[in-house]
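Heads up, one of the protein chains got dropped from this complex, but the rest are sitting where they should.
Naming follows writing order (A and B), and every chain is counted from residue 1.
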Amino acid sequence: MPKELIRLVDCTMAFDGEIVLNAINLTIHDKEFLTLLGPSGCGKTTTLRLIGGFETPTSGGIFFDGARINDVPPHKRRVNTVFQKYALFPHLNVFENVAFGLRIAKIPDGGGKKSRLPEGEIEERVQGALELVGLKGYHRRRVHQLSGGQQQRVAIARAIVNRPQVLLLDEPLGALDLKLRKEMQHELKEIQRQVGITFVYVTHDQEEALTMSDTVVVMNHGNIQQIGTPVDIYNEPVNAFVADFIGESNIIQGVMHKDYSVSFAGRLFECVDSGFDPNQPVDVVVRPEDVRMTPPDGGQLRGTVNSVTFKGVFYEIFIDVGEIEWMVHSTSAPKIGDEVGLLLTPEDIHVMDRPDLFPEGAEALTLEDVDPEPEFEDGGGDGEDGEEA
Amino acid sequence: MKRRGGLLAFPYAVWMILFTVVPMLLVVWFALTDEDGLPTVGNFIRLWDYGAVFGRSLGLAAVSTVICLLIGYPLAYVLSRETDAMRNTAMLLIMLPMWINILLRTYAWMSILENSGLLNQLLSFLRLPALHIINTPSAVALGMVYNYLPFMVLPVLTVITKIDDSVVEAAQDLGGSQATVFRRVILPLSLPGVLSGITMVFVPAVSTFIISKLLGGGKSMLLGDLIEMQFLGNTYNPYLGSAISLVMMVIVLISMALMNRFGEGEEEVMGL
Partner (left out) sequence: MKHSRVPGRVLQGFIAVFLYAPILVLIVFSFNATKSRVKFEGFTLDWYAKLFEDRQVLSALYLTLVLAVLSALAATVIGTVSAIGLHNMKRRPRKALLALNNIPVVNPDIITGVSLMLVFLLCVSFLRSLGLRAGLGFTTLLLAHVTFNIPYVILSVMPKLRQLSRNTYEAALDLGANPFQAYRRVILPEIMPGVVSGAIIAFTMSIDDFLISYFTTGTSVQTLPMVIYAMTRKRISPEINALSTLMFLTVLVLLIVINILQSRDQKEKERRFRAVS
């Protein structure tokens, strides 16, 4: 890994006594594409705003290149932000939007004084940035004459033209339609490669996170759940929340009898996990594509097909087994009401600690009951309510 | 870090204390003291002598408000069904007289309502009996309606226009006749506009003294005239004047509180 650039140490953030970030620790490396992923209200945007300087942590430290920057205001940080709803300046045209930071910047001129950037350099850098984001020739346009995707590109150009060491992106693709979003994912990755700086990216879209990132940080309820590469996060989720949030999962409560033996759904299964306390309650996670359907007596479980939905490349099938409804992805479709068997191999059974963070049990980990967000993903217009964030 | 900007409002907070809060407190102070600066409720007791003025003021203001509502609501309803361009023009035309000083607007009626004035000339031309309106309470009420009608039409119009067409269509779709749709959907939805219209007409009407001076001929003295007399007239008595002002403020506050109880939400009805 390249050198470390930003470090958050025990950062806690509370708004009016409500804890939004709970003593998180995070290290961001140079030239890394790091994604903060989680449901709304998980604290990902707050983390980004701490790095950007728009919030000061209630406790804990933020370090940039080894120096503590808790109290450095945003305009003095070598970090630029691409805001969720672009936040372009409507009274300026594209060129002036992109040139905004350059016109304000003061550079040391050798003699101890500071001076403005020369017009020629501004022109050159703005045009360069516009070219990078594919908006060559658009510099005279008014902001409101641009499409959503183009506004997004201006926002990116406006940030990177200042040559920040880190670019912060707050759900930058959230307002775009699906097709454009896919296109922009590739372009963003390409831009990052070309300018060679660190990207810290916030999204609630797990697919986006897996596609673009070097490192994914999964967050929930102000806590970091897991940090890892996309492959790690998908294949080795550390708990049921991560498993459920990344891709689809069957999550069943079970009990670890002893090493390599777990009981759930009313019977004992062989598994590959070990190191749990004897008879420890656990979450058992099985990906729907790992469940194989067999003739009724061919599997370990036996159930009735409840629904079948065609999803394009596969069928999504729900099968009632006693109290539990299993989700299965398969390329063949049974009929509703069919009796089928379900077969699980030991490698497909992932056993996880049940986090005691939510003592009321696994229900707390589903996405449905996540608190409405204290972050203001919805910037404008609601002056009355937006302020507390 | 955003909070520090709040200090920018500090000078104005001081200004408001000096020129809004202190003046109000002074009114209260004067109302409760006599010429020697001693505390008294005598000023309020003396208000009984002016019961007729209170009655006339409240009565005329109420009558004018009702007339404004009876004329203004149908007008607003009719205008709401016009095209945008037509409606905007109409709104402009309704607002235009409001931009002329109230003195001039009221003065214009003097020459119309005079006994030998234009109205009676028109009536006699039509072989109709002459009307003696000038210097009567009717003339004052007419002046109030004329001056404050826009305050009724504009908020009602704004609210009715904002009613979503699909709501009306849904009501029709569910079998509502024109009358039912109006009574069950449009009327309740336009109530906030009506309420703010009522306050916006009633408050200036109950406190005016120009209209009564010009059209009432001094015979129909209103609260406004009474207050003016105490402060600038021959009967200089700011203590009594403050007591009247205080009572008027209470009347205004009560009427606004009543209206606010029914309507909710912020009012941004005056356009501009």
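Criterion: a contact is a pair of C-beta atoms (placed from the backbone, for glycine too) under 8 Å apart; a residue touches a chain by one contact, two chains touch by 3 or more.
Model, not experiment: these values are computed from the prediction.
Visitor: Which one, A:Gly148, A:Gly174 or A:Gly247, makes contact with the chain that was left out?
Guide: A:Gly148
Visitor: I'm checking contacts with the chain that's been left out. Which of A:Gln84, A:Gln226 or A:Asn239 qualifies?
Guide: A:Gln84
Visitor: If you put the missing chain back, which residues of chain A would it touch?
Guide: Residues 52-54, 73-75, 79-81, 83-85, 87-91, 100-101, 104-105, 144-148, 151, 158-159, 162, 376, 379-384, 386-387 of chain A touch the chain that is not shown.
Visitor: In the full complex, which bits of chain B touch the chain not displayed? Write them out.
Guide: 2-13, 15-16, 18-24, 26-27, 30, 71, 74-75, 78-79, 81, 90, 92-97, 99-105, 107-112, 114, 116-118, 121, 146, 149, 178, 203-204, 206-210, 213-214, 224, 227-228, 231-232, 238, 241-242, 245, 248-249, 252, 256, 268, 272
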